[in-house]
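Here the complex is missing a single protein chain, while all its other protein chains stay put.
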Amino acid sequence: MQLIACPWCGPREETEFSYGGQAHVPYPEHPASLTDEQWAHFVFFRDNPKGPFAERWAHASGCRRWFTAVRDTRTHKFLEEVPR
Amino acid sequence: MTTAPIPPGAHLPEHPDHLWDDAEPKKVYDVVVVGGGGHGLATAHYLAKNHGITNVAVLEKGWLAGGNMARNTTLIRSNYLWDESAGIYEHALKLWEGLEDDLGYPILFSQRGVLNLAHTEQDVRDSVRRVEANKLNGIDAEWLGPDEVAKVCPIVNVSADIRYPVQGATFQPRAGIAKHDYVAWGFARRASEAGIDIIQNCEVTGFVTDADRVTGVRTTRGTIAAGTVALCAAGHTSVLLDMLGVRAPLQSHPLQALVSELLEPVHPTIVMSNAVHVYVSQAHKGELVMGAGVDSYNGYGQRGAFHIIERQMAAAVELFPVFARAHLLRSWAGVVDVTPDASPIVGATPYENVFLNCGWGTGGFKATPGLGWAFADTVAHGRPHPLVAPFGLDRFVTGALVDEHGAAAVAH
Amino acid sequence: MSRIAGYGRVDRSRTITVTVDGTAYTGHPGDTVASVLLAHDARPQTTSVKYGRPRGITSSWTEDPTGLVQVEEPFPEPMLLAATVEASDGLVVRGVNGQGRLAEVPDTARYDRRHHHCDVLVVGAGPAGLIAARTAARRGESVVLVDDRPTAGGTLTGTETIDARPALDVVADTVAELAALGVTHLQRTTAFGHYDDGFVLALERRGETARTRQRVHRIRAGRVVVAAGAIERPIVFEDNDRPGVMLASAARDLLHRHGVLAGREVVVFTSDDAAYAAAADLADAGAAVRVLDARERAPQSWRQRCEERGVAVETGTLVHGTRGEEHLTAAVVGTVTDSGRREVPCDLLLVSGGWNPTAHLVSHVGGTLAYDAALGAFRPAAPLPAGVEAVGAANGTFALADILREAGGTDAPVAPAEEWPEPTLVLWHTPGEATRQFVDVARDATVADVARAVGAGMTHPEHVKRYTTIGTAHDQGKTSGILALGILAELTGRPIQEVGTTTFRPPYTPVAFAALAGRERGDLFDPVRTTPLHAWHVAAGAEFEDVGQWKRARHYPQAGEDMTAAVLRECAAVRTSVGIMDASTLGKIDVRGPDAPVLLDRLYTNMMSSLKVGRVRYGVMCGNDGMVFDDGTVLRLAEDRYLVTTTTGNAAHVLDWMEEWVQTEWTDLRVRLTSVTEQWSIAAVAGPRSRDVIGAVFGDVDVSNEALGFMCWADTTLDGVPVRLARISFSGELAYEVTVSSWYAPAVWARLLEAGQEFGITPYGTETMHVLRAEKGYPIIGQDTDGTVSPHDLGMSWAVSKKKDDFVGKRSHARAENRNPLRKQLVSLLPTDAATKLPEGSQIVRFCDDGALPPAPVPMLGHVTSSYHSAELARPFALALVKGGRERLGEVVHVPVGDELVAARIGETVLVDPEGARRDG
């Protein structure tokens, strides 16, 4: 039951947010030019580190803005929250 | 001295006087199993029993079977939708049915049946679809209407005046529960008897590689040479794969569970409901054992958010009004490794002598003997056993997923 | 009767009756069930879970491992402690043998939650907590103070002095000052869980007669001060489970809170100083008391006080066991040095082996507890987690003078320091027969059980706990946990800190499920979403279906109709005349901006940029995996504006998903999304006479096919209210969607019904809509798909653009598996008997020539996704996903239904008006 600091609304209860998984995974420039394996990695493969992890979160029940957060997956603690 | 009636289930079976020896790591093993949980121990047992391979080490970073094995809610069932899933889980269930004899250990395996409740028209369609598929796969399954659900489990509220009325349920009579610790100890005892080294407090810190082979395992207790490496690290698999530079589509999430205090028997079976995310059975001593869906975000912390448990309690009281004044006694969390199609990943890796077993999500416990059997065979012969062949890492490239979300994304 | 005049804080002016195990006992407000029983020299009739040995009351609060009762009246509640259940008139309880019993009827009591925010939360209103709260409040901080006992003061009994005044007077003054300072002060409130960022959950027991029986307070605090006190530690000896053995502090608590003397002939067995206070107080109250101190030296000042009271003090003395049947009659005593034994008659044996700080709430948030060899206990170790403090006994500070100083600093009141204290002797158990030395009295687990676990190869406390079940009972090992660790350390010859540390998990004490459910029961369990026409549907006698959180009218049965009959009637009406349906639940998203066409081209499989203003296009969305996850119609309102509709159940998901692309991926696109799902209500008017109805209501609109053709829309007004008419058909009939501001939906609906009267306009529900669309082969995403189906599998390649170099999911369609000829494809299935309605979900197998299924496993070709009786076709029909389905058109397959094999022929999906003449007419 953490307080998550929405870059816009400020600290809010965890229950107001939705999780978007690993951040900074860009949609490929030319999907057609990718091998099946390269495409599979974009679609299905995400990092799963034990430690700090850059993630995307949305303040779903608030301003509905997406932002990027760095969170330690060992403690679940948020280390940094920044707009997009 | 009064001799009042002893409550049913109060007696737990006497344990054997000896379980396993705490081994010191040797320099070299034919097989090194990384992870001393249910899967690792079962794999070791069947390596010895089915393949005569006993120069084996089981490495556990903490205390034996102290991960998800110690934290799960012990549901055993095989009523999965797809042939591939039904195959491995039904093989496991058949092994469960003979496991007490195989292990010579009272694992309190109790086949009391599982109800998967349907609350919407679509739940009903998906349930019938799964039941019909189970039947054709030779798995016991039936579809029950609300009245029949009430006969199997009288405490379920099947009245129409709840928020999401029960439309019916699938029922697998052979499903059941077992005592998780005893299962692990039983496998460990057999493995230890067979001469397999069980090594606790031994964390893997890296691998020694030679081209496409892993020649050794670096641990907090020294480097151990290995002929073959079998990874059974569940939620921590990604950590190991990162050391090997191998990627797998795994995300580790907290999965919470809880128990009530000891109660007189009220709940004869096991009830699961996806729609409202609750899972309940009553264990041997009388405690209600409950689980919910996984927490939404990645976490290795073995702790979840309490609002998940509150939501679960609300669902439980909705479905089981008599639970209102039962008490939450203890809650905890495990770390489950989840895949994109809610099916496990078992089989080969880019390293020819390293085999992978992970991604079981909430299904790991029920698969324990089946996976151990098939994974031991995979390790022994250096190729995937037919039962696990459909679960290779390559399916994410070809698109041949085994998607258990759609119709059977049932936690636990 | 052991009620002592002049003692206790019970209200003796009033008498209440409590029934325990069938016997009525009198007591007073302020009593607990335990104090009532002990006042009558009784105990609950309970026996232990494993050996059936008698169990008494061994403590006076939540740490009691015994004294379990089941409340029967006023309402059944299982597994409570006699020591914590407050006595009330008419209360009926019975002793419990290890298992409680749940009520057979629903609990109608109210439970709820309340949020609090404060600078400081103080847990515990003992001397430490009260002063910590006062100090913070005086500083001007906002303070919440919670304490689990009925009254403040903690372990203060009234014999102590603070600032040279009776301690309880100081307590009363402090409580009054806190109130004056605006402190939120909650007694009978147990902080049971501590989470990140200063979040604490506390359960308030408001009483059986309160409007809300229990309340979970959700407290978000800047600082959390844990002042929860400490729990006395027993010493294990033979037969230490016998009724009459009790913690020393409990006897003192019972005397001063409830005026109950728990025994007349008392032996106090201790290895620390605190128990001397119990000895002195019980002696003052008239008991014959003897102190047996395991230590070589007794604390000097206490020895004097004992002498003054005629209390004999023996040092270097141990209790080895007990005698008695149902109840204690004697202690078996010896000295540390020799092996001699003697029996000391007694009816109460008080035990004290020191104190364990109640630091659970520190541990809940990851604070480490370190073993303190001097205390023989775990205490909070620096650094504590940010924002967490521990003061007083919870921090391992036990002397009142020190506690006050720690809690209040210079601002603190002063208590006299104890003179010449003696250090605690850490003693887990005395020599004796291990099989009768109970480590966990609640679980019947002995020293021998621990030894057996060690012998079996177990060295980790978690293994021993699971092997012996020590610490797993209702009390979660509040008194036994540390003993087990100590004995394990002894048996394995390791120092405790190496054996393992202690971590605690919520809840601190058990919490009722219903209290955690709070208000989320019945209709408030999950929001019920309704359309502006809901009241009308109810009045019209609709049967509803849950679609996500929505209630949707499923059909409108008339007198004597079952669903099948109602749906056939509604279908016939639409096919032959006109019907009307509430489609307001469809998700609606206003997509605006110069780049709106670009966005939609990327998200839909087909082309949306080429859609002309005034036209409508059906579109399909896929995920990155190439599988269909939603569909709907898209209206182009302007060059830079579209109205996108989504499926009812998926609306929120689709909007979030679109926002995710716009906000996180294609941030360069000038486009904005607005949910207008509730803004616009939609009435679908369908059937050959729909044009007449629309024409009649909207006289100024040219509704001819030339002016308003299929998949076109036009705006108009009705009495000045803007209305949009769109030629959209999900039934295959001539049909219109009438869109209006939800404010006027009921009014417009009424007008349409009025105008439709002459054509017998028939309201129809979702079930009828499903049949009509299925007859036309239109899939329902989520019913005819399951997340593994591509647009091509649905036979919708026509809706997948080949012109666009990319759209979300396109690349996945090129994967090997997606080109597998055996992929499941959507087809229709007609039972050859033209009579059997195949159950939805049925599996499909190859035709079995001998009419019997081969033995399992039987290969499956696919399954029935939709199945209905068709009024139009006068027969049942189905849609199905079948492996290589489109290669099998005309093939007959078998569908197991019960014990029967039903033959069915695979066919094209469109069964009604394949050329679309009606729809486009």
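Odds and ends about this structure:
By letter and in written order, the chains are A, B and C; residue numbering begins at 1 in each of them.
One rule holds in what follows: a residue touches a chain if its C-beta (ideal position, glycine included) is under 8 Å from a C-beta of that chain, and two chains touch if they have at least 3 such contacts.
Just so we're on the same page, contacts and distances are computed from a predicted model.
Within the choices "NADH-quinone oxidoreductase subunit M", "Branched-chain amino acid ABC transporter permease", "Sarcosine oxidase subunit gamma" or "phosphoenolpyruvate--glycerone phosphotransferase", the name that UniProt assigns to the complex's undisplayed chain is "Sarcosine oxidase subunit gamma".
In the entire assembly, the chain absent from the figure touches the shown chains A, C.
For the chain missing from the display, the contacting residue among C:676, C:696 or C:910 is C:676, taking the whole complex into account.
For the chain missing from the display, the contacting residue among C:318, C:488 or C:748 is C:748, taking the whole complex into account.
Contact with the chain not shown here comes from a single listed residue; of C:22, C:720 or C:898, that residue is C:720. Residues of chain A that touch the chain left out of view are 8-10, 12-13, 15-16, 61-65, 83. Remark: the residues of chain C touching the chain excluded from display are 110, 112-117, 142, 211-212, 218, 220, 519-520, 523-524, 526-532, 534-535, 550, 585, 590, 592-593, 670, 672, 674-681, 718-722, 741-748.
Everything that follows uses one rule, which is that only the chains that are shown with their structure count from here on.
Inter-chain spacing, taken between the CA centroids of chain A and chain B, is 28 Å.
A straight line joining the Cα centres of chain B and chain C is 22 Å long.
In chain A, 1-2, 18, 36, 40, 43-44, 75-76 are the positions where the chain touches two or more neighbouring chains simultaneously. Residue positions of chain C with contacts to 2 or more other chains are 195, 625, 812, 815-816. Per the touch definition, chain B reaches chain A in the complex via residues 236, 238-239, 242, 247-252, 296-301, 303, 305-307, 337, 340, 396-398.
Taken in their complex, chain A has these residues touching chain C: 1-3, 11, 18, 20, 26-28, 30-32, 34, 36, 39-40, 42-44, 56, 58, 60, 64-66, 75-77, 84.
Residue ranges on chain C touching chain A, taken from their complex, read 195-197, 199, 220, 366, 624-625, 656, 659-660, 663-667, 805-806, 810-812, 814-816.
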